[in-house]
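A single protein chain has been omitted from the complex, and every remaining protein chain is retained in its original position.
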Amino acid sequence: MMLLAAFDFDWHAFFFMFFALLTCGFALAVLFTSNIVRMAFYLILSLGASAGLFFLAGAEFVGAMQLMIYVGGTLVLLIFGVMLTAQSRFVTMKTSSGEWVMALVLGGALLFLLLTAAFRVGDWRTGHPNPANVGLAESKTTTQIGMGFTGVRVDKLDAPEGSTLVSGMSGYLLPFVIVSVHLLVVLVGAAYMARTKRRASSAGVGA
Amino acid sequence: MAEFFQQIWDSFFQTSSESPGAIAYLVAAVIHCVLIIHVVAVGALIFIWMERKISGRIQDRLGPTRVGGAFGWLQTLADGIKLIAKEDITPKDADAMLFKAAPYVGFAASYCAYIALPFSDGWVAQHMNTAVFFILAVLGIEVFSPILAGYASGSKWSLFGAMREAAQVVSYEVPLGMCVVVPCMICGTLNLVTIGNMQAGSFTNWLAFNDPFTFIVACVYFTCATASVNRAPFDLAEAESELVAGFHTEYSGLRWSFFFMAEYGSMFLVSGLAAILFFGGWHGPIPIAEPIAGVLSLVVEPLLNFGRYVVGFVVGDLGQVTEGVVATQIANLMGCLNFLVKGTIGVTVMMWVRWTLPRLRIDQVMTTCLKYCVPIAAFGFLGALVWQVNDLPTSNDMPVIGKNRFEVRESWVYQAEKELRTTSGDQKSSPDDQQPPFDPHQATGSTELVPQGAFVMKGGAR
Amino acid sequence: MIGISPVSVSHYLVVGAVLFVTGAVCMATKRNALGVLMGVELVINGANLNFIAFGSKYLRVESLGLDGQLIALFVIVLAAAEAAVALAIALNFYNNHATIDVDQASELKG
Partner (left out) sequence: MATQVDDARIIEFDVRTDEMLVNMGPQHPSTHGVLRLVLRTDGEIVSEVEPHLGYLHRCAEKIGENLTPRQWIPYTDRMDYLAGMNMNLGWSLCVEKLIDHQLSEKAKHLRVIIAEMGRIASHLVGMGAYGLDLGTFSPFLYAFREREKILDLFEEACGARLTYSYLTPGGATADLPNGWLQKCEAFLDQFEPIIPEYHALLTTNAIFVKRTAGIGVMSGEMAVDFGCTGPVLRGSGVDYDLRRDGEERYTEMYDGYAFEVISQKDGHYPKDHDYPAVPAEAVLGDCWHRFYVRMLEVVQAIDLVRQAIDRYSTASGDWGVPIKLAHKLPKGEVYLETESPRGQMGFYLVSDGNAIPWRVRARSSCFCNLSVTSDLCRGCLIADVPAIVGSLDVVMGEIDR
C-alpha cells in the first residue's frame, strides 16, 4: 500500500511536463539556431510536442489536425520553400548582437507580462480537482465538432433556451464556409504569385 | 488494460484503490509498447524474408535457402547482424545531426501510428475516437524522414529523392484521405474499433462490398496507400536505376535498416487499415469465430478457474473467471489472426506488384494522383454518399449502420426545428416532441458495440 | 511534478506564453524570410494552445467548452493559408532579388 502510494503520482502532470518541456525547448532551439534546415526540424518537433499537449487536454481531433495540417502539410511546404531558396547548402544568416539584445529585452518583458497574466486569475490557477473523473463521453468531441461546423451545437443542447442558442449564431457553419472558400482562394493566389513573370533580358539578378 | 493490471496488483497485494494506480498504468503501457514494437520490428523481419521468398518465386528462383533451415527463415536476422556490424558512415558534407536523426523520425512515426491500430475487437494500445484521422496524420509525418535524410546527406541524388518523396507523399495524402472518409461516413465514426465491428458477420458485410462505389474506393485506397508508403511502381524516391538509391544513398548499417523497418512497418499499417476500413477487419469471411471460441472456452475456462484456485491458496481467494470473458478473448485472438492474415495479404499484393511492374516517372506519378486518383476517389465518395442518403440497398445486414446514420440525421432535423421554434417564439408542442432529445454521446455508437467482456483498454488511461 | 499537480490552465498559458515570445523574438531577429515565417508559426501555435487550454474539460470545471477547439481548428486552417501566402511572397522575393534576406527588401524605404 505504501509502495503504491509512493508511485501514485499524477501522470497527467508528468506528461504535461514532458510535452511542455519539449515544446518550449525546441521552440527556443528554433530561435537560437541559425541553420534554416535545422530550424525547420526543431519547429517540427516543437509543433509535434504541442500536438501532444492538445491530446493531453482532451482535444484529440485538434491534436490529430495539428499533426496532419500543420506538421504534415504546412511544414512540408515550408521545407519546400527552404529547399527552393537555399543558395548554398545549409544556409546560415547571422543576426547582429545589437538586434539580439534588443529582441531579448523586449521578449523578456513580454514574457514577464504574459506570465503575470497567466497566474492572475484564481480559477485558471487551481485546475480541475479530479480530471480522472471527467467522463469518457466528455472526451468524445469529434461528433460535436463536426456538428458544430455544420451549424448545430449539440454540446449546448441542455443550455437554457435563448442563452446561447440564438438562431444562426450558435454554430460555426458560416465561418466554416468562409474559411473553406478563403483557403481555396489563398491556395490559388499563392500558386499564381509564386509562379512569377520576369523580364527575359535580365537572366541574372532581378528585374 | 490498466484496470486489468490493477486487478492483478490488487489480488496479489490486497490493495484496492478507486482508480488504477501508477504501477498498473506503467505495466500496461510497457506491455503495449513492447507488443507494438514487435509488430513493427519482427514484422519487418518476416516481411523482408517474405519479400525475398516471394520475389524469388516470382523470378523463377528459390530465394534464401540456407540460413536457419531449408526456407532461409533466419536470413533477415543474419542480415540484421551484418547491418549492425557494418560501419556507420556519416559523409563529410552531411549535416551530421540531421543525418543521424532522420532514420529515427521515420521509424518513430511508423511505430507511433500503430498506437491507434486495433488488432482485434478492442485490442488496441489506445482506443481513440479519432483513430483513422490519427493514423493518417502520423503517417503524414513520416515524410520528414526522407526529406531530412535527403537534405542532410549532402548528396545531389539524395536531394532528388527527398524532393520526389515530398511531392509524391503530400499529393497522395489527398486521395488517400478522400478514400478513408468513405467508410467513416458510412459508419458514422472515426473509431476504428467501431468501424471494424460494423462489418461483423459474413463477408457481404464488409464495407468494400457495401455498394459499387465503396469497392471502387477500396481499390483507389490501395493504389494511393502503395504510393504513400513508396512502394513500386511508385518507389521514385529510391529509384535505383535513376537516383542510385534516392534519399538513403549515403546511409549504411543500422541507420539504413531503420528506413526499411519504417517502410515495412508502414506497409503493414496501410494494409491493416485497408483491412479494417474495407475488408472486415478482424472478422473472417464466414462468422465461425464465435461458435468455435464458445466451444474452446468450455475447455479453457475450467482450466483457468483451476489455476486461479491453486494460486488462490498462496495469495488469497481469487474467485472465478468472469462468465463469457474467456470465450470473448478466444474469439478476439482468432480475430487478431484474421487481421494479421488480411494485413499480410495486403503486403503480399504490394510485393507482387513491385516485382511485376516497371516504375512510373515522376510526372506520371503526379498525373496518376491528380488526374485519376483524386477524381475517382471524389466520384466514389459522392456515389457512396448518394447511395447512403437514398438508402439504396446494400449487402450489409447490420442494422446499426442505418440506425447510426438515422440518429445523426434526425438529431440535425430535431435541432433545426428546435432553433426555428426558439426564433419564432412558438413554444407550443409539435408532434415531434415525443421524440427523445438527441444524446450526442451516443452518436458515434461506439459504446454499445464494444463487448462487455473486453477488458482491454476500454476507455483506458483516463 | 508535485508543484504542478493538478495541471491547470495557467500551466498551459505558460507554455503558450513561451511559444508566443519565442516566436515574436524569432520574427524580430531572423533575417531569413522563412525564419520569420517559422516565428509566425510559433506565435500562432502559442495562441492556439491557449484556446485549447481554455476549452479543455480536464483543466477547469467551468471550461469554455467546444468553442475553444472549434476556434483552434479555424486557427490551424488559417495558419496553413497564411503559410502558403507567406511562402509565395518569399519565393517571389527570392525570384526578384536572388536572396531571401529580409534586410534586402528595402526598395520602398524613403
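Letters A, B and C mark the chains as written, and numbering starts fresh at 1 in each.
Here, contacts are C-beta pairs under 8 Å (C-beta built on N, C-alpha and C of every residue); 3 or more make two chains touch, one makes a residue touch a chain.
Quick caveat: nothing in here was measured; it's all calculated off a predicted structure.
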| item | value |
| --- | --- |
| Identified contact with the non-displayed chain, of B:Thr322, B:Thr356 or B:Ser395 | B:Thr356 |
| Sole contact to the chain not displayed, among B:Tyr25, B:Phe99 or B:Trp157 | B:Trp157 |
| Listed residues B:Ala239, B:Ala274, B:Met350 or B:Cys369, member touching the removed chain | B:Ala239 |
| Hidden partner interface residues of subunit B, rising order | 55, 58-61, 156-157, 160, 163-164, 232-233, 235-236, 239-245, 355-364 |
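Please note the rule applied: only the chains that are shown with their structure count from here on.
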| item | value |
| --- | --- |
| Interchain centroid distance [CA atoms averaged], subunit A/subunit C, Å | 6 |
| Length of the line joining the C-alpha centres of subunit B and subunit C, rounded to whole Å | 32 |
| Two or more partner chains touched - positions in subunit B | none |
| Residues of subunit B defined as touching subunit A within the complex | 9, 13, 15, 17, 19, 21-23, 25-26, 93, 95, 97-98, 101, 128-130, 133-134, 136-138, 140-141, 143-144, 147-148, 151-152, 154, 159, 162-163, 166, 170, 173, 190, 408, 411-412, 415-416, 418-420, 422-423, 437-438, 440-441, 443-444, 446-447, 459, 461-462 |
| In the complex with subunit A, residue positions of subunit C that touch it | 1-2, 4-26, 28-35, 37-39, 41-42, 45, 48-49, 52-53, 55-62, 65-66, 68-70, 72-74, 76-81, 83-85, 87-92, 94-101 |
| Partner subunit C, residues of subunit A touching it in the complex | 9-10, 12-14, 16-17, 20, 23-24, 27-28, 30-31, 36, 39-40, 43, 46-47, 50, 53-54, 56-59, 61-62, 65-66, 69-70, 73-75, 77-78, 80-82, 84-85, 87, 91, 93-95, 99-100, 102-104, 106-108, 110-111, 114-115, 117-119, 123-129, 131, 134, 138-139, 141, 144-145, 148-149, 153, 155-156, 172, 175, 179, 182-183, 186-187, 189-191, 193-194, 196, 198, 204-207 |
